[in-house]
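A single protein chain has been omitted; all remaining protein chains appear in their positions.
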Amino acid sequence: MRQQVIKLKVGKLESKGVAKIWRINKSNIKKRLVMRAVVEEGGYLEMKGKIVIGKNIADVDVFLEQRVLLMGVGARAVVIPELEIESNEVKAGHATSVGQIDQEQLFYLTSRGLTRELAVKLLIEAFLA
Amino acid sequence: MKNKAYVFRAKKGLDQGVVEQISAKKQEPEWMRDFRLRAYKIFLEKPMPTWGADLSGINFEEIYYYLKPNEKVERSWDDLPKEIRDTYDKIGIPEAEKKYLGGVKAQYESEVVYGSLKKSLEKKGIIFCGMDEALLKYPEMVKRYFGTIIPSGDNKFAALNSAVWSGGSFIYVPKNIKVGLPLQAYFRINSANMGQFERTLIIVDERAEVHYVEGCSAPIYSDDSLHAAVVEVVVKKGGKCRYTTIQNWSTNVYNLVTKRAWVEENGLMEWVDGNLGSKVTMKYPAVVLAGEGARGEILSMAVAGKGQNLDNGGKCIHLKPNTTSRITAKSISMKGGRSSYRGLIQISPGAKNARSKVMCDALILDGKSRSDTYPTNKVLESEAIVEHEATVSKIGEEQLFYLRSRGFSPKEAETMIVNGFMEPIVKELPMEYAVELNRLIGLQMEGSLG
Partner (left out) sequence: MLKIGNLEVKIEGKKVLAGLNLEIKDGEVVAVMGPNGSGKSTLAYTLAGKYPNTGKILWNKNDISDLKPEERAHLGIFLANQSPVAIPGLSVNRFLWNLYKVRKVESPKSLGVMEFRKWIEKKVENLGIGGELLKRGLNDGFSGGERKKMEILQMLVLEPKLVILDEIDSGLDVDALKRVTQVVVDEVKNRKMAVLVITHYSRILKYLKPDRVAILKAGKIERTGGWELTEEIERDGYEK
């Protein structure tokens, strides 16, 4: 499945926005759209992803994934995944999650001797890879 | 106190005089009259919403906001649209109910049932009566909460309701009392119950519990083209409230409802919202989690058929830490219908450790129909977790083949899959509704495969 990825980092006290509309106008499309962002302390992110599938389209399988990591005090995000579907021979979906660094993953790395800063840095890199 | 003699005339359209008439006829206290008048002004000022379904078909001038001409004349059974009569037959509703639902009979036998129920409730200090009655009998309690959860300025239709409301239910459950059986709107029935501008207020005191059920899965034929109801719920510390609605208005109705619950510490609010009918429905049951540990759950179901646009969903606002919310929305679009999920999850700053999960699944049964999802996730607190998932698809080919290979016809297979799809919500409904609902969905789907 073809994948399109948008990655974003919102630094301390920064404000950033990203909006993408995918219009599917032909049949026979299989695509995965990924939007990932890390928001640091005090940062603000607006992330909007919209999939529009018109009439008389067939054989389409599209999925939008949006994941945001809030990294510190004051990090905020507004995430809006939208779907407008007018054909039924299609499969469309999205999954959004806004959260923090996985504590188990963090523990795993630090228990191997990595400092917390380094562990966090590696996890963010992995998230945005 | 003004002492003006009013001539009570039924007339179309709305002006200040009509609002004053309504208040006077009901002999309301002055504060309510003023409340209505202020709301009327707000209604005039507020523009129509620029989002959501197409509301251009609403003609405010053509509506009777209070008294209708020939109010007491009973409609004849034969005047009802054929589809409605046929549906009643097919889902096996008894004679008396058919006539009531069709607006033919003015009173329903459950008046008797209600009488004895009322006595047992009163013994525990539970109040369950009409909103009009509550205003006169319990003015302090009403005044304390009325319009506080949903202020008149909330939106144009809340303002309209606040100006011309009539009917609806009032429930108060005292501390620690758990109401054992669901309180049903039809218990206090009379013909005015299926009102256009119902106003409901429910107050659940600390650690009390109640389940309120309103509506009907059988199609209700309504002359009125605009229904703008307002429902306010207050759940106090440790309290629990479940509000179940099944709506199946005839397809001439614009059904625009504002429903919101304010939940305090460790309280729980559950909205179960079933939407089958109406030409347009815009309804987003909301929960404001205003106390630590408060929880909200919204189960939303919509079946949009020919000519229908059902715009539903829910809103959860997390104001305090350790609050959780969950929205499960299931919809089906068929025969050219349009179903849209519209939702808001907001985690306010300071609501640490708030958790929210939204799952929306939609089925589109044919290429003429439409399904939309418009969710907004506002996470303004860094220590919160919000998840949202949505899927839109048609009925799976593999599932269809599987059931057919077991001997079911394509139509039977489709119906079984659709009923399975709706099951998580239908299983939360009181039994009678669930049975009727499944049959109704089956009926709606007849011929949908073309």
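The chains carry the letters A and B, assigned in the order they are written, with residues numbered from 1 in each.
One rule holds in what follows: a contact is a pair of C-beta atoms (placed from the backbone, for glycine too) under 8 Å apart; a residue touches a chain by one contact, two chains touch by 3 or more.
Note that the structure is predicted; figures quoted are calculated from it, not measured.
Asker: Considering the entire complex, write down the shown chains that touch the omitted one.
Answerer: B
Asker: From the list B:Ala24, B:Met141 or B:Met416, which touches the chain that is not on show?
Answerer: Touches the omitted chain: B:Met416.
Asker: Using the document's contact rule, name the residues of chain B that touch the chain not shown here.
Answerer: Within chain B, the residues that touch the unshown chain are 396, 398-399, 401-410, 416-417, 419-424.
The criterion applied here is as follows: only the chains that are shown with their structure count from here on.
Asker: Can you work out the whole-Å distance between the CA centroids of chain A and chain B?
Answerer: Between these chains, centre-to-centre, one finds 34 Å.
Asker: Give every residue of chain B touching chain A within the complex, in rising order.
Answerer: 349, 362, 364-367, 369-394
Asker: What residues of chain A sit close enough to touch chain B in their complex?
Answerer: 39, 55-56, 68, 70-100
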